[in-house]
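Pasting a structure here, questions to come.
Apart from one protein chain that is not included, each protein chain of the complex appears where it belongs.
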Amino acid sequence: MTMSSTPEFQAQPYQGIATFGRRPYDPTPRGADVAILGAPYDSATTYRSGARLGPRAIREQSLLLWGYNNALRVNPFESLKIVDAGDVDVVPVDIRATQEAIEKRVHSLRSSGARVLLLGGDHSVSLPSLRAHARDLGELAVVHFDAHPDTWNEEFPGQRYSHGTPFRRALEEKLITPGAYLQVGLRGPTAGPGDYEQARELGARVLTADAVYDLGMDGVLEEIHEHVGKRQLYVTLDIDVVDPAFAPGTGTPEVGGLTSRQILQLVRGLKGLNLVGCDLVEVAPAYDPAGITAILAANLAFEFLSLWGCAKGAKGGSARSQEKFRGR
Amino acid sequence: MTMSSTPEFQAQPYQGIATFGRRPYDPTPRGADVAILGAPYDSATTYRSGARLGPRAIREQSLLLWGYNNALRVNPFESLKIVDAGDVDVVPVDIRATQEAIEKRVHSLRSSGARVLLLGGDHSVSLPSLRAHARDLGELAVVHFDAHPDTWNEEFPGQRYSHGTPFRRALEEKLITPGAYLQVGLRGPTAGPGDYEQARELGARVLTADAVYDLGMDGVLEEIHEHVGKRQLYVTLDIDVVDPAFAPGTGTPEVGGLTSRQILQLVRGLKGLNLVGCDLVEVAPAYDPAGITAILAANLAFEFLSLWGCAKGAKGGSARSQEKFRGR
Amino acid sequence: MTMSSTPEFQAQPYQGIATFGRRPYDPTPRGADVAILGAPYDSATTYRSGARLGPRAIREQSLLLWGYNNALRVNPFESLKIVDAGDVDVVPVDIRATQEAIEKRVHSLRSSGARVLLLGGDHSVSLPSLRAHARDLGELAVVHFDAHPDTWNEEFPGQRYSHGTPFRRALEEKLITPGAYLQVGLRGPTAGPGDYEQARELGARVLTADAVYDLGMDGVLEEIHEHVGKRQLYVTLDIDVVDPAFAPGTGTPEVGGLTSRQILQLVRGLKGLNLVGCDLVEVAPAYDPAGITAILAANLAFEFLSLWGCAKGAKGGSARSQEKFRGR
Amino acid sequence: MTMSSTPEFQAQPYQGIATFGRRPYDPTPRGADVAILGAPYDSATTYRSGARLGPRAIREQSLLLWGYNNALRVNPFESLKIVDAGDVDVVPVDIRATQEAIEKRVHSLRSSGARVLLLGGDHSVSLPSLRAHARDLGELAVVHFDAHPDTWNEEFPGQRYSHGTPFRRALEEKLITPGAYLQVGLRGPTAGPGDYEQARELGARVLTADAVYDLGMDGVLEEIHEHVGKRQLYVTLDIDVVDPAFAPGTGTPEVGGLTSRQILQLVRGLKGLNLVGCDLVEVAPAYDPAGITAILAANLAFEFLSLWGCAKGAKGGSARSQEKFRGR
Amino acid sequence: MTMSSTPEFQAQPYQGIATFGRRPYDPTPRGADVAILGAPYDSATTYRSGARLGPRAIREQSLLLWGYNNALRVNPFESLKIVDAGDVDVVPVDIRATQEAIEKRVHSLRSSGARVLLLGGDHSVSLPSLRAHARDLGELAVVHFDAHPDTWNEEFPGQRYSHGTPFRRALEEKLITPGAYLQVGLRGPTAGPGDYEQARELGARVLTADAVYDLGMDGVLEEIHEHVGKRQLYVTLDIDVVDPAFAPGTGTPEVGGLTSRQILQLVRGLKGLNLVGCDLVEVAPAYDPAGITAILAANLAFEFLSLWGCAKGAKGGSARSQEKFRGR
Partner (left out) sequence: MTMSSTPEFQAQPYQGIATFGRRPYDPTPRGADVAILGAPYDSATTYRSGARLGPRAIREQSLLLWGYNNALRVNPFESLKIVDAGDVDVVPVDIRATQEAIEKRVHSLRSSGARVLLLGGDHSVSLPSLRAHARDLGELAVVHFDAHPDTWNEEFPGQRYSHGTPFRRALEEKLITPGAYLQVGLRGPTAGPGDYEQARELGARVLTADAVYDLGMDGVLEEIHEHVGKRQLYVTLDIDVVDPAFAPGTGTPEVGGLTSRQILQLVRGLKGLNLVGCDLVEVAPAYDPAGITAILAANLAFEFLSLWGCAKGAKGGSARSQEKFRGR
């Protein structure tokens, strides 16, 4: 569809068809800079299901996004051609078929020249996205915001694929450069001390929530920029990295997390890095009675788009040298 | 947008962009049989606001509609070309500007050859829809499902337009044929005995909820068919005609109303009448925690589409002569 | 306070201080026909507490009541002087102190000449109300709408007072005339067959929900009128007599109950009986997300007021001889 | 655990560990008459997920069940040895592994001599339960309460197992006697007219919701008793057979359904049939804000237990000859 | 009404008629120090409506306020004569009639000698309040807590009045002294960089949420005290200045906002300034399932009352010289 007949930002948030940020719906775009793709799969969760309705809720709340990012000083809706590519045909009863479908759609969109922002669904959708990206680009640096390491070997006996295992698989499959893999925000009880240790042994730089508070946002961003450097970067953001007060609508909430302001600072602070793809997962609207989780997710998605808008606007110049990470 | 690349009913209800029934979004269609139009205006309500988000909620739940109507034996998505025309640019602070915008959009869609199913918004949106229909077609028969007569003169001192006055205005403006105007489902306390009397004096055939229960659905449908006859019929359905147990998500709920089954029977029983336009109003999602009001509204909208599908399929033949109204 | 400076029914439901039906707040009225009194006590419940906030929620939703009862053809707000007497100073930790405080307030209001409509709170508040009424009037006929008999001897070991025992106590204390005591709407699992048998042995005429459906509303009303006759009647209505679909906001919901329409018919059908007092209990707003339980309760309270309005308007004439019970 | 040290029904509903009806937890019982087993799997749903938390919610609300069934005149908690066998180790990412695990657990419990009441989870859990029953007993008569036929061949391309296909699979696998298979309560839009036709061609006796209303509950029960006769009967009850007003907490609600009273009548009316096993599925607590769906489900489970209690109490004598189906 | 017969703070929060802080209801007070006035208008919102029910919700939660402010060491309910003046007769369909009605009520209350605390409603209600204050007092210093500048020229084409324009109108109408106008807490996407620039060009001192975090609460208060000085100060507080975690119940939530503690510090820190009037707007209870937004709003209203209590108690003495702003 084309929505060009209606000047886009005259439309009010309560109005109209809910594509992401009122971007045109186009499942097979040509020449787009960015494609937003939903992966409404939630069969790999271990507690509260419901993330399958995450993409729809994020789209709905994205209509609040007025377009100009005051922190990063860019209007990604103007500087980029962005499309809403709709949702992958996931198969709730079959994680392998789902992951193949996701990989295929992400690959196809990337082949058209678009960068992909994937909206989950649960965290198992990140693995096929990483596969599609690494197929073209080789090993990736990964910044992984999450309350949980998601680097278990098997969450269910004999099952290699679930929402707790994608990053071990990705490491095994050489999709991630181990030294350039950062886990940020981990906290809460685990099955044992091995959970974090294994993540470290697999090559992750683990910054627990405690570490995030100790370092401060600037310190965390220093770590990230140092480890990622000029590598191609994929960012995966599990909304449960944020405290349940700010993001109740998720499947496995962990108390003691980041604030909405902190996660905004961290994402904005990625400015200057070479972001090649990203995903945002685990928004479960059934546990989000006032919609604040989806609103936060829509804003974080907008920050990712803004990073790409900045990159297009200011080629080559590193944001880091010019301003503080907070994006003021 | 065209969604034709994806076979439409393979898509699952949790998936994809929420246009009504996955119909293509087209604000300026050509050659469509039916256009679905949202009017997200709720400033004329007298208790709980929130009906502005009704069209969006109904669209979301419409993805449950699989296409074939087993009661009426028709698939309106196949037999009709239906588009989702999006929402009118309403102006919450200005009811006159809003009503003008609605009338203009309805008129424009009708001029393209499409019949219009309008989704409110509060009941004040019916007046401009009636104006647009009567402009082309002259006086209309009207079946009006509601808990309230909505034929007050002024709900707020000096204000002729609000959600309690549209049908008095419509009668004054000669949009409705008085003898062919039925109010169905009235109940609850009113300002005085004059509320129903005035409606009757204005020409309405009033069937209170008590009368509906006494006559039974078949008896009500007899009354409707008798009064409407072969006239051009506009149907306006305020979801509060249904009991709050079945439709909690509305602004001024009245207890003692119809069941979901009864309202389905009544709408299906309109088969054979010459339906030229319709609206469905007062769905307020903020008071609909499990979505059942929007699901009911989506199904009722589907019944309206099905009536048009039947009319197209079986030109001339009166459904009434062939089968009972319940649509089995 | 006097609200007379504002014509009362110009005020819209979303507006103003929430006294019942916008009646003046007066804890110590003189010359009022009816006093509405809250008893916000819920410590005697056996499952979900929360009925202490019932009076406030009913008051809030009572602002929807426009004043004229179309079924009973009376405007109780005009024909009666009604006050909102506020709430009793209940003591959540002490049921005896609470019951004494309720009895004292009810007695005091009655001594001023007002009839009392008591809003619970849980069902334990009915006992002191019955005591205050019987103190003046002697033994009473009682119509008791409920899913549960509430005639246990002890619900907690050694505790004679709770929300499951008030009517056994009332019978023991000779507040109720056994042959003129009807329990209407009982259903659901009980501790044993003795629960209903004991009620019957104590003198209750038990009409289970099954019996209500078999007899129909007219049949039930025949039974009630026959047993009550010209006696002084107290009515106690536990909102859980209604099915949880229509009244989810209560502490011990029982499925398979009455509809909102049926309970309205039953209360309206009491017209012509000598109603001396009544209560409406067990509305728990925390389990009433769309407010429909409190709206139903406010309407039922309005029907009680209307019965008194009818009695004042048509002294002596029995409604039963003139029209059917449904109140059309 | 043994809870025998606490007299069971002195415990109040707000109190204690939530096993079903306070029955002892025993995953490997010996000598039990009935085992209640949860199957918390919801990956086969096509709209709102969340039924995995159904067993827990039903257990919690089951604490309202006081033990004596007044309609069927039996206390199943006294007349039967009932255990809560906990939940199957389902595997959300693998429907085949899940179905194997369910079949194994049901078979094991049955081998211990217990009849099994299975609590879903989505409707895909019925297939392995039927397999386990038919393995011992041969082809079964099946009464299937549902809004949907669930006899599709494939709901997702190439996927034979989901929540819309179990009964086609069961018929193909000769688990069900075609002539003794009744579908009760079907309604709503389907993919085409073939949905019901296929069910009929496969041997189902289809009683749509319209048919249920036309026949009345007694008529439906006549049909059921006639078709089932003395065969071994398995009953599967999808809570969406009930209208969303009475059961909002489910994944794919269909308006126009049965009332809570009607479904209670239908289940009670199975008295006298040879019930060998049953399941109750599709309760999704995230859409059940006041808990009324889980309360209804707990009561329906209690009716199943009561049927077994009656069978034990009154061997050989057919209930049908003695009293009406409504169980009064 | 007089509530003096009941010692006011013996009443418990669950009890009694919900006037603000149990203050007497008096729409036309004489000799009151402060009048609390509701303006239940929400037709000027651009996303979720519902703020019309804000005054009622704030009143209800205000019953939690025990009277003594430990931070500011004052009991405003004792040191001031405070009345609840009820609600303005707003007209949802007519913003001009509404604004006139508000201005008239505020003016009338001020003429009686009372200072006014206005409870919205949406932010459009501030303009008539400013007009009423400036009519008597001339240009005002304004501290404006908000996530949005609300200084657009037109939010809807051709409409000068809505909830996004009041402060531009106020500046145009010379109600505000430009150099003494501070906007505190702005953040989130805007239509373009011009939104903040225009606010600055119009004379506003803009302190974004980022600036607030950088300066700290003491730094912000330094700025405020410096710019306001001894001028007559009006404070307008849009609850969306607070993060949605702390205030989900609002129409256009913006993530990354202040905490409840921070806004409390900022309001308390106004001690010593010459506060002549204030409002608190945009509380939308339908999105506030646990009531925490209304509780916060009630506490902030209490802080405003406390500021007046301090001013009365300690005439002339500047609080700033004696203690830190945080009010310890």
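Just so it is clear, A, B, C, D and E label the chains in written order, and each chain counts residues from 1 on its own.
By definition in this document, a residue touches a chain if its C-beta (ideal position, glycine included) is under 8 Å from a C-beta of that chain, and two chains touch if they have at least 3 such contacts.
These numbers were taken from a predicted model, which means no experiment stands behind them.
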{"item": "Chain not shown, its touching partners among those shown", "value": "A, C, D, E"}
{"item": "Residue, one of D:Gln15, D:Ser111 or D:Asn274, that touches the chain absent here", "value": "D:Gln15"}
{"item": "Where the missing chain touches subunit E, by residue", "value": "9-10, 12-14, 63-71, 73, 75, 243, 245-246, 259-261, 264, 289-292, 295-296, 299, 302, 326-328"}
{"item": "Absent chain, residues of subunit C that touch it", "value": "42-46, 48-50, 52-53, 91-95, 97, 124, 156, 158-159, 161-162, 286-287"}
{"item": "Where the missing chain touches subunit D, by residue", "value": "1-3, 5-6, 10-11, 14-19, 24-28, 38, 40, 52-53, 56, 59-60, 84, 86-87, 89-90, 289"}
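Quick note on the criterion: only the chains that are shown with their structure count from here on.
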{"item": "Any chain that touches subunit E and subunit C", "value": "B"}
{"item": "Chain grouping by contact, computed as though subunit C were missing", "value": "one piece"}
{"item": "Between C-D and A-B, the pair with more C-beta contacts", "value": "C-D"}
{"item": "Gap in Å, rounded to a whole number, between the CA centres of subunit D and subunit A", "value": "40"}
{"item": "Averaged-CA centre spacing for the pair subunit D and subunit C, given as whole angstrom", "value": "37"}
{"item": "Numbers and ranges of subunit D residues touching at least 2 other chains", "value": "46, 48-49, 156, 243, 245-246, 287, 289"}
{"item": "Complete list of chain pairs which touch one another", "value": "A-B, A-D, A-E, B-C, B-D, B-E, C-D, C-E"}
